[in-house]
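For this depiction, one protein chain was excluded, whereas all remaining protein chains were kept in their positions.
What follows is chain A.
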Amino acid sequence: MARSALRRLMAEYKQLTLNPPEGIIAGPVCEENFFEWEALIMGPEGTCFEGGVFPAKLIFPPDYPLSPPKMQFTCEMFHPNIYPDGRVCISILHAPGEDPMGYESSAERWSPVQSVEKILLSVISMLAEPNDESGANVDAAKMWREDREQFNKITDRLVRKSLGLAPA
């Protein structure tokens, strides 16, 4: 099982190396362990995360692609769908069986059709359009709904921090 997972990860790594979507870099942290990847995601233009480069790690299960990987941002994030410890809560990362929040439609779940690229693209669209019904970070969801200005201030600080620039 692990062999086919390795093969698939290698194929996806190659694909992402030669033909990556805009503003995304992903690959294994170290090729000794192909099941732990690191990804850099650039905040989408026209959103409050614009310009930031956010690192995240992806942990793949041995039966990948039957089961989805886990994804966690390794930098400070403030977003309704990202837990305070950086774990990402989006439907594509959940297999159809599990549904921790009980609200997801099964249409956007993990299946072997998906790929690392699609996960990262979903994360980018999540950054652009938070889903404030999911309460991965209740404070962030509340602020997103009620005090957008304050929310933008926080994300701008995060963008600067991710680029290693001094706060404004």
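We adopt the following convention: a residue touches a chain if its C-beta (ideal position, glycine included) is under 8 Å from a C-beta of that chain, and two chains touch if they have at least 3 such contacts; residues count from 1.
Here, contacts and distances are computed from a predicted model.
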Self-check item: Chain not displayed: protein name in its UniProt record ("Lipid droplet-regulating VLDL assembly factor AUP1", "Isc10p", "Exosome complex exonuclease rrp4" or "small monomeric GTPase")
Solution: "Lipid droplet-regulating VLDL assembly factor AUP1"
Quiz item: At which residues does chain A meet the chain that is not included here?
Solution: 1, 4, 7-8, 11-15, 17-25, 27, 30-31, 40, 42, 51-53, 65-66, 95-97, 106-109, 111-115, 118, 121-122, 124-125, 128-129, 159-160, 163-165, 168
